[in-house]
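Just one protein chain is left out here, and the rest sit where they should.
Chain IDs A and B follow the sequence of writing; residue 1 opens each chain.
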Amino acid sequence: MEHEPRRVSAFFRRGRPVQIDVDGEPVQAFEGETIAGALLASGRRILRHTPKGSARGVFCGMGACFDCIVEVDGDPGVRSCITPVHQGMKVRTPKPFQRGK
Amino acid sequence: MNVDVVVIGAGAVGCSVAFQVAGAGLKVVLMDRGFPGSGTSRATQAGIGVYAKKPRPNLELNMKGAELYPSLAAKLDRDVELRMDGVLNVVLSQEGLAKMRAFVAKQHETPGYKAQLLTGDEAREMEPQLSPGVVGAAFCPLDGQVNSLKYTDALARGVVRLGGQVKAGVEMTGIRSTGRHTWSVVTSDGELGAEWVVNCAGVYAPEIGRMVGVDIPIAPNKGHVLVTEAIPPLIRRRISGPTLIRQTANGNMLLGQSEELVGFDRAESLPVLAAQAVVARRVLPSLKKVKIIRSFVGLRPWPPDGLPVIGEVPGLPGFLVAVGHSGITWSPAVGKLITELITGRQPTLPLEPYSITRFQDRVGPATS
Partner (left out) sequence: MTSTDVVVVGAGPAGIAAATQTARAGASVLVLDEYSQPGGQYYRQPAEGICPTSSARIFEQSERGHSLILEAKQAGVAFRCEALVWGAFTDGTLAVHSAGTSEVITPGKLILACGAYDRSVAFPGWTLPGVMTAGAAQALLKGQGILPGRRILMAGTGPLQVAVAAQLAQAGARLVGVLEAVKLGRLVSSGPRFWGQWGRLREGLQYWRTLRSANVPLTFGRTVIRAIGDGVLSAVVTAELDDDWSAIPGTEAEVQVDTLCTEFGLVPNTRLARLLGCQIVYDPARGGLVPLYDDAMQSSRSGVFIVGEAAGIAGAKAAELQGRIAGISAALQLGKGDPYQCGQRIAAAKRELRSELRFARSLNETFAVKPGILKLLTDDTIICRCEEITAGEFRHERPAWISTLDAARTVIRVGMGNCQGCMCESLVAQLLAKEAGRKIAEVGSYHIRPPLKPIPVGALADLSEKLPPPPNRMEH
């Protein structure tokens, strides 16, 4: 995981380090970052898989497209691009599912 | 231009009528001020509902519709997500349970009806997501569900395939009698001559009726439905009782059953929407975290006595009416009945109970 190349060190001072759990794996983040931001910074572009199985990541980055939705602490459909991380946050990325029977 | 039949209103009823009439070899024009399915047919949960229908002639008509659904759907060129998998009607109180038992017993007086009484646990065996608060249920295998948007669209395409015409975006401006059993239908897109005119205009049927001096006592009955995001399968079949719940083939949950007679008001009411959420959550607690992405409002064509209005208007030979509530359910049957009327065949069901003549004092003379 290459963290620094994605995080700008010039111009910005990070807040406190924060650790979140994404699909059972620990991910290092910093206070103030969004879930999507932290994942991108850790080199991870895929945020979920659609029902049909296509990978999706950040698209609009402003909470309009709902491509970035993940489950946070048991709550589904959370827009990771506008939701700040907090220590111990449990994130689950949506998986494909069979619509209908 | 002259055709055999003009069908006014391209909802489930009009589309089924036009499709079956076209299938009988007649020249049909199906028209709508919007597009096929753009009225009540797209603002419904689209359950095929038999279980709770009353009075008896209404129940019989709905049973016939449900019975004919598979064979009608088989004639369409695309999947309309038809599932004849019954309905589970649940109750949340002992009082409700007693009422349901009595109701089901009465319904069984009609031949062909069947509904099985279940305990709360048996209901939860069928649908594990049901709340522990469900104390009993009735399972009616005659019910089903369909995608009404696809159904009307497929029927309308079928009309075209069978040589008929579909005119969308057309306003009716008048209907004139031009002789015995001939009509001139005047629209924003020109005039059309026809031997038969079938009024399938749903909540607008009274407006069409007025064009020929007939009072059709249908009032809009407003219902709100909540639509959730698509989720993995949560329930297998429709749930009714304190509310209506259905999961579409796409995975969306449709929640809610509200009723208000407030005219053509289609504005959403927040208290009603919130009340639908309350009762849905009570029946299926796991809905709590599921997200609502949309709501819609539909206007049911509501007759005063629970029976649809079907058949020819006396004094207006060739002017037929087919309107009422639960058009989704009885559309296959009414399409057949109207076709039988038009082609002079014995109707599958006696039509007298649905005749407009039961509103004796309201049927006026024909205008010319």
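Quick note on the criterion: a residue touches a chain if its C-beta (ideal position, glycine included) is under 8 Å from a C-beta of that chain, and two chains touch if they have at least 3 such contacts.
Note that this is a predicted model, so its numbers are computed, not measured.
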item: Omitted-chain contact residue, chosen from B:Q129, B:T182 or B:S269; value: B:S269
item: Contacting the left-out chain in the complete assembly, out of B:D153, B:E195 or B:E312; value: B:D153
item: Chain not shown: contacting residue from B:N199, B:T228 or B:Q247; value: B:T228
item: Positions on chain B where the hidden chain makes contact; value: 34-38, 42, 149-150, 153, 156-157, 160, 166, 168-169, 221, 226, 228-230, 250, 255, 257-261, 267-275, 277-278, 280-281, 287-297, 306
item: For chain A, the residues touching the chain missing from this view; value: 5-8, 10-16, 30-34, 37, 40-41, 45-47, 50-52, 54-67, 69, 75, 77, 81-82, 84
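As a convention for this text, only the chains that are shown with their structure count from here on.
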item: Chain A-chain B separation of Cα centroids, rounded to whole Å; value: 45
item: Chain A-facing residues of chain B, complex; value: 81, 229-233, 236, 248-251, 289-291
item: Interface residues, chain A side, partner chain B - complex; value: 51, 74-77, 97-101
